[in-house]
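With one protein chain withheld, the remaining protein chains of the complex are depicted in position.
Chain naming follows the written order as A and B, and within any one chain the residues start at number 1.
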Amino acid sequence: MNFYERMMNLDRRWIYLVIGLVVVITAIFPFDVPLYVTPEVRSIYDYIESLNPGDVLMIGVDYAPEVMAELHPMTYAISRQCFKKDVKLLLCCLHQNGPGMVEQVISQVSKEYNKINGVDYVYLGYKPYPGITILAMGQNFRIPFPEDYYGTPLDSLPMMRGLTNFDNVKAIINISGGSGTELWINFANGRYNAKLAIGVTGVMTSDYYPFLQSGQIFGLIGGMKGASEYEYLAEKDGYISRAKNQLSAYKTMPIQTTSHLVVILFIVLGNIGFFMSKKKKSRI
Amino acid sequence: MRRTLPFALVTGVGFFMLVQYFVPKEEFEIAYEWILDWTIVIGCFAMLLGLWSLTRVNISKVQRKTPGWGYSLIAIAGMVFMLLVGFIPGQKSLERGSTFMLLFEYIYIPIQATMFSLLAFYIASAAYRAFRARTVLATILLLSAIIIMLRLVPLGPLSEINQWLANFILTVPNMAAKRAFWIGVGLGVTATSLKILLGIERTYMGRD
Partner (left out) sequence: MKKTKFIILIIPLILIFFNLSSPQEKPVPLPPTEVKAFDTPNDNGHSLSVTWKLSPDDGAGKNNVVAYEILRAESPKEEFEVRGMVPSGENLFDDKGSREKEDKNYLPSHKNYYYKIRAKADNIFSESEVSNPAFAYGQWYHTGKTPVLAGVIIFSIFALTFITLARKGKKLYIRPLPGIEAVDEAVGRATEMGKPILYVLGLGTAADIATIASFTILNRIAKITAEHRTTILVPCYDSVVMAAAQETVRAGYLEAGRPDIYKEENVFFVTSMQFAYVAGVNGLMLREKPATNFYLGKFYAESLLLAETGSIAGSIQISGTDEIAQIPFFIAATDYTLIGEELYAASAYLGKEPVLLGTLKAQDWGKAVVIICLILGALAASFHFQFFLNLFRVQL
């Protein structure tokens, strides 16, 4: 086996080792990465900026712990921006492993801004079968969620007075790591014409450009990069602070940069091996 | 009867839901909400069915001491333990600071994050193994992937060109291709739904 054939048949454990080292070294020695804020992220930021105190924004948090590295920063940044502007939040969770995620965000951020449950925010909780739940919420939030996450009847919460269904919220932002996004687009926007924006993982981002172009969603935050763009905008306007360690997506950008470079390098090496082996074989 | 009743239910409820979409009348709306409520109830009972299957299969593996029975024992023990922890008196299991949430935050979340982080390693090895410029189309695919990945890399004066290219790829050819996929998948979903409504597709019911 010549050098190029050995290169093509490289044991995958060497690849794992290189990736591991690159990630660790970059984490220890980070650097600043220049960011370009895309229009689809800016449109969500600008929309929330245009909201008035007392307006209600709904956030559908549909992800589990495994994607929190990509999606948690978005949820934090949006919640902080809303609470700073005294915009009220209505949260729900349609992923069975997600209730703890929402609880983590809302309990932390509400303490930072002295927001009161039931007055400044309501957390509806989790219900299975997301499609059915979204359809039911479009009729009345109380159908799938007669009580909030903490067991309080919705009708006894001051914030829920006058909040019946999607017609009464300014917009919905769905932050999802799975197929829940399609259900929000099909049902919340498709059936009830709710104003919708989404935040998804990096791998899902490219799937939703058609919906952005058709106007079914008005904004798209894609993966860690999108989250870091949002954090960049929020930091500029003082909603989040680097000193308080609130830029969790932005500080992972150097790691993403170096690991992407390594993957590109591996692809190039693999192709060099492929072409050189092919050349040798054709000579023989 | 074993097949007639489920078929009648599927067809009846299916056609009602189809008709209901086009009829805005209040009575149809109420019936629709009633069906939604029942779907949620059935889903909850289905979870019990899953618990039963999980327990039965793993207990059987432990009893017969099949290879890997230790993992089955851990699975059952973990399930029972978490169930019991959720019922600790004086604690609201879903509230931050409860034992249940501590186990969720400090055991479950790190384990899930670890599994997900395997993807970083696997994508590198899959890319190294599979991304070969064998044909013209494969080369175009490869170059597009590299341009998109380079969005994050500071390339100095080339950054702006790369950003523009990446944006173009995402918003024009990618969007066109994805739109074609969605249309094809949408038609496939419509066709399969029609087959189920008309009783042509019955494999999910099994056979006598």
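The rule we apply is simple: contacts are C-beta pairs under 8 Å (C-beta built on N, C-alpha and C of every residue); 3 or more make two chains touch, one makes a residue touch a chain.
Being a predicted model, the structure only gives us computed values, none of them experimental.
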| item | value |
| --- | --- |
| Identified contact with the non-displayed chain, of A:Gly100, A:Gly177 or A:Pro254 | A:Gly177 |
| Residue touching the undisplayed chain, where the options are A:Glu66, A:Glu103, A:Asp148 or A:Glu229 | A:Glu66 |
| Touching residues on chain A - with respect to the absent chain | 12, 64, 66-67, 96-97, 129, 131, 164, 167, 177-179, 190-193, 201, 203-204, 206-207 |
| Residues of chain B in contact with the chain not shown | 18, 21-26, 29, 46-47, 49-51, 53-54, 57, 60, 67-68, 71, 111-112, 115-116, 118-119, 122-123, 125-127, 129-131, 178, 181-185, 187-196, 200-201, 203-207 |
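The rule is short, and it goes like this: only the chains that are shown with their structure count from here on.
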| item | value |
| --- | --- |
| Touching residues (chain side chain B, partner chain A) in the complex | 29, 33, 36-37, 39-40, 43-44, 47, 92, 94-96, 101, 104-105, 108-109, 112-113, 115-116, 120-121, 123-125, 127-129, 131-134, 142, 145-146, 149-154, 159, 163, 167, 170-171, 174-175, 178-179, 182 |
| In the complex with chain B, residue positions of chain A that touch it | 10, 12, 15-16, 18-20, 23, 33-34, 36, 38, 64-69, 97, 99-100, 103-104, 107, 127-129, 132-133, 135-136, 139, 143-144, 149-150, 205-207, 209-210, 213, 225, 253, 256-257, 259-264, 266-267, 269-271, 274-275 |
